[in-house]
Every structure is written in C-alpha cells, then in structure tokens.
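Only one protein chain is missing from this complex, and each of the others stays in its spot.
We just call them A, B and C in the order they show up, numbering each chain from 1.
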C-alpha cells in the first residue's frame, strides 16, 4: 500500500507551539550492550548480559569521551519541520538525509504558522526571550496574511506553467518539509549537546528533546547520563 | 578596516540571469605538482618540476579514480546565492561552511528576483525547460509583488520587536545569503560532477561552472580533463 | 557470560588460504524496502511492500548513483584478519571501528602463516600472480621460522617487564587482529567496488567477497546488481 510521507509513523512525538511539527522513529540498530561490547573489543572480551558493571562502563566511556563504541548503534528518524529548522539540521555533516523535493512535487504544501511570536533579546543578538511581543494578534495577522499570499502566488505560478524548481523560490522559510534522517548514537549525542542548549533556537531544541524520548527505550542509561551531566563531545 | 561580507572579493564571477549572485576565490593550497607528488609517495619519490609525464600521471589518476592525492589541494570560496541554492550545496557533507546568520543580523536583506521564469518540463517531473513561460511579465509581477510584501511584512515584525530568528520564517527561499565554503579538490570534482550536469538545477549549475574557472589557474590540466571526459567519482 | 572476542559469532565465513581469518555479521538495520522508501521521500510517498517496481527503482538508483537512500541501511561485522589487511581497511574513513588493543592485552597472540606464497608480478609493480614461488617449502620455512622467533622474542620482552605498547613493535604485520566494523550500505558498496577488484590484494578481496554473502539475505537485489554490473561510486 502506498501512503503519504507527510503522515507521522506510529511511534512519533508532535512538536512546535501549534503541533504542526513531528518526529518519529522508524528504525534502529543496537542497544546498550552493543556499546559495552564494542568497548570491550579493546581487551578481547564480549558479554551476553548487561548489568551494573556495564552501567558503570557506559558512564565511564561517555565521561572520558571514548565515544567510538557508540557508533555501532544507529537510528532512523522521520522529521516534519519548517525549512529553517531543516537548514540548521543539515549543517550536521555526519547524518544521512533524504528529503521531499520541491523540484519534484507541489502536493501537500504546508506552511508553519506560529501561535506565538517571541521578543528579540536585547543582550544576545542571536537570541529571543520567551515572552510574547506586545501586539501579538496583529503580528500574527501580518505574518499569516503574508504567508497566505505567498501560497496563493505560488499556485498562480504553477498554474501558469512555471517550473516547480523556480516557483518554490517565493515560498517562505516557514514551509514545512519532511525527511528521513539516520545517524549513529555518537553523533546523535553531539547533536543533542549542541541543540538541546540555551543557545539553540527554541524550535530545533524541541526536536533534540524529542529524540531523547524516542531513543530512551533502547539506550536508557545513556539518556539518563545526559540528563545528569552536560557532555561535550 | 572592517568591510561588508556581501561585497564580492576581487577575484569573483557574477552569476544568475540578473547578476545578483557571485562566487569568489579567497584562498587556496597546492597545485598540480602537489597532486602528482602526493601520488608518488606510494613509490617513495618526489619531483620538483611538472612536465608532460606528470600530465599523464594526472590523467591516469583521475581516469582510474585514484583520487586521494587530490585531497591535498584545498580551496576557500565566498558564495553569494539564493537560499534554495545554499540548501542544495549544504547537502555536500565534505565541505566546511560559515554562513551569515539571520538570527544575528537583519542588515542587507536582499531577495533574488529572477528575470526569466522557465517552463515546467512535462517529461521529467523534477526539471524545467529553458523556455519562457507564456505570460512572463505578469508572472514576474506576481512573484515580485509577493516578495516585496514579504520584505515589508518582515520589517514590520522586526519593528514590533519580534525576534529575528522567528521573523525570518516569512522571508522567501529567494532570500540571498553569503557563506564561506572550503573544500578539497577531490570533493570539488565530485560536486562539479553532480552539479554541472543536465539533472542539476540551472542556478546551482552556474556556480559549479564558475568554480571551474576560478580554480583553473591552479589546476589547469585537471579542469581540461573534466571538459574532455565525464568523471564519476 | 563473558566470552572471547577471537571466537567467531554464529553467522560467519572462514577466510584466507588456511582458514585462519573469518568475518561475521552481528547486527543490521534496514532492508531493500528501507532503500526504496528512503528514495520515495523525494516525491512524498511510502510503500509497505516490495515488488517488481521496487526492484526496478533499486536498479535505477544504483545505476544512476542516487546512493543516499542506501545510507539508511547499516551493518556491523566482526573481522578477524592480519594487520596488513586491517591497515588497508582502516583507510576507508566512513566506517566505525573498535579493535583489540595490543597496548592493553597480550593474550591470544596469533600470527597468520600463509600456506601459499604467490610470485611477484613482473608487469604490475604492485601486484602478484596466482602461482606458487618455485621453492615454496623452503620459503615457508624461512617465513615461519622468522615469525616464531618474533613471537618468542616478544614473550621474552613481556616477561622482562617491557611495556606491551613497545614490545608489540617486534611482532610482524601477519599478526592477527580482531575488530568490530560498522558501515552503511552505500559505503559498503564503495568498499566492495574497490576491494573486490583485480587491483586489490587477494587477502582483502576475500573479505569483500564474504561481505557480499553475509548481507545478501537482507539486500538480495542489490548484491545481484553488483554481480551483473561493475558499479563505480
């Protein structure tokens, strides 16, 4: 049966202030005993259980940044997010991506319309403060009207026979996109370290936090370690 | 002296139908004798000249895809292009990028306004044909009006104190951006192979072609080889 | 239960002329419908079956080198091989490795003793011809005696309290080693393309061929494609 990529898979978490975004887990390889066994290769051993000693080994590995054993655990997510989140995500060069192509299809065009506009921070030029702008309703009107007009103009261009690859140029960065994203656990931790952070934009941070929940069943002690320590690696 | 990143460096090429885009070369390491000497490490030799034999060695290396010696030659470009070109470029995970941040600054907002809208191809869903749409002037009006309204709405949001990181969401993918991009010659050839190609979008193809001209003075036989053969690597 | 890493896992293939080497598959993520579904993300579709159309899509992807969808399929192997094979393998920078450390342990020292010494090729400086050297028995005696003396000297150094990290310096490159190796299918195909090839050394080629058999149950049409075409990617 053929289905639509823009419908979330069973195991997913809804995101963004208005729940337009989501992220789902579709595949994974390995668990915490994979990690400790990969680490034990150094001294020529393997173990078929996971006990308290392994828990300590796991903490030791992360704490001392012996992170290569985490590369044998991999995950595939499906992400539905605005283009500006996607562009931040694609800067992580150790991930594998396959994304919906707006050169190829004009179906399911969906634009993110935030419920809530934050104020510009005055002491940090690249940050916001988690407080509504004063005249929020009129701000939302301005933004939403503008985006509706973009969509309307896009449809006119398409109807006139303009190629999709050029017509998309007038669509806003709030356009929603969908992609598969695979990564190993080492590089996932690096992503979470950078993006589940005060300096990251709120929107991508929500995705980082959600990934912790999605992978927790497979690597519970790793996620617990992250919650108790800031790793940097 | 502090200057503006959005002004092209001395050695650059203007691009796109209306010359809004450009790419410049700002730094490089190595030349063709770097490549042949790196290759000769295999057999324990080095040479301080570059002659016809080296030219043959160079062709041999590329033809047989012994491409690691090309990794010792590196280039840094400054790119000024629309966001949709940037997003295709950032999918190449072997490059190093630093880009202007629209979380940080709202100065020099510039939007790409094509002079020429191509028709959608009917036999290739993701391609265009190099022929104007029928009613081009009215199409340009629709697109340009829409983009001007986006810019106007963006300015209102900024004036109302909305954080830059959210306000940019309503700016179109035709927004121009600027970034530094470093790459080694092996991965540059791979980029050119994929993007200076009929299947690539015309806009990014122009940048691929321009890079061949910018690096030609340093690796003339490599570029000549590319022009005479399709490499695949 | 703690076991020895130098004992092959259930699913393995024995290798090298005297069967001292082996490679086993211990973990994997994804199959061929993972690949076709990752490819279909481009046009916004997903499918829960795999039929003849998908088989064609798969061939199309490999043939046209649209290889990113293959990155969502991953494998973990355990490899037992001589150091000189390991060193060729480690040149592939897209793999994840964890190897037994001879700084850490001196147990299970095992040296590869070929049954068969090939002649130096005279027309290709870096190749051999698959023909015994003339006086093979005496050649084997010379090599085996030398390697036994190395091992004996190593044991004396260890007994005298020399650190393992220095003592190992006198052990030959025929020393057997063991490592975990994870890779995605795209990069596995690249490895097979380079190493299951006339220009590769016979020993590493055996490992490349064995990996085709180990992954065949999960990606049968991909392997069939490889057998019928030389891919280059």
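We adopt the following convention: contacts are C-beta pairs under 8 Å (C-beta built on N, C-alpha and C of every residue); 3 or more make two chains touch, one makes a residue touch a chain.
The structure displayed is predicted, hence computed values, not measured ones.
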item	value
Candidates B:18, B:98, B:115 or B:148 - the one touching the absent chain	B:98
Contact residue for the chain not shown (choose from C:51, C:108 or C:149)	C:149
Per the touch definition above, residue among B:20, B:87 or B:178 touching the missing chain	B:178
For subunit C, residues in touch with the removed chain	82-84, 86-87, 90-91, 93-94, 97, 101, 103-105, 112, 114, 117-121, 125-129, 133-135, 138-139, 142-143, 145-147, 149-150, 153, 156-158, 160-166, 168-175, 201
Touching residues (missing chain, whole complex) on subunit B	1-6, 27-30, 34, 37-49, 68-69, 71-72, 74, 76, 96-101, 104-105, 107-108, 178-180, 182, 184
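In this text, only the chains that are shown with their structure count from here on.
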item	value
Furthest chain, CA centroid comparison against subunit A	C
C-alpha-based rotation, subunit A on subunit C, 0 to 180 degrees, nearest 5	180
Cα-centroid distance, subunit A relative to subunit C, in whole angstrom	34
CA centroid of subunit A to CA centroid of subunit B, Å	26
Set of subunit A residues in contact with two or more other chains	97, 101, 104-105
